[in-house]
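So the structure is just underneath, and the comments pick up after that.
What you see is the complex with one protein chain gone and the rest in place.
Right, chain A next:
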């Protein structure tokens, strides 16, 4: 009983200490900007300075492409597992996968027809 309490307490302790430790270490070993000048404290020390406003808005189209891509990406992962077990599962799995693919295709068709894939 007490050991169980200990386990939970240990986890809580680690969860509390870990971020503090990480932040604390970073605090101690980080370069001191005052000693090396302002250059050292820039977010991109060796990059090119930004020109103009950095809070720019990106096109939402990227996001839609990414979303459609992820759906089919996951589907491919799922297909591998299905292919390995296909011999055992037989006809039922074949039909099931067919239905699954069709549901995804309806989704893609919907996105296409509604203009999500168009680059306006």
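Keep this in mind: a contact is a pair of C-beta atoms (placed from the backbone, for glycine too) under 8 Å apart; a residue touches a chain by one contact, two chains touch by 3 or more; residues count from 1.
As a working rule, contacts and distances are computed from a predicted model.
**Q** Given that one chain of this complex has been left out, which of "Plastocyanin", "Raffinose/stachyose/melibiose transport system permease protein", "Amino acid/amide ABC transporter membrane protein 1, HAAT family" or "NADH-quinone oxidoreductase subunit N" is its protein name according to UniProt?
**A** Not shown, but named in UniProt as "NADH-quinone oxidoreductase subunit N".
**Q** Touching the hidden chain in the complete assembly: which of A:7, A:25 or A:50 does that?
**A** From the options A:7, A:25 or A:50, the contact with the absent chain belongs to A:7.
**Q** Provide the residue numbers of chain A that touch the chain removed from this figure.
**A** Its contact residues with the unshown chain are 1, 4-5, 7-8, 103, 106-107, 109-110, 113-114.
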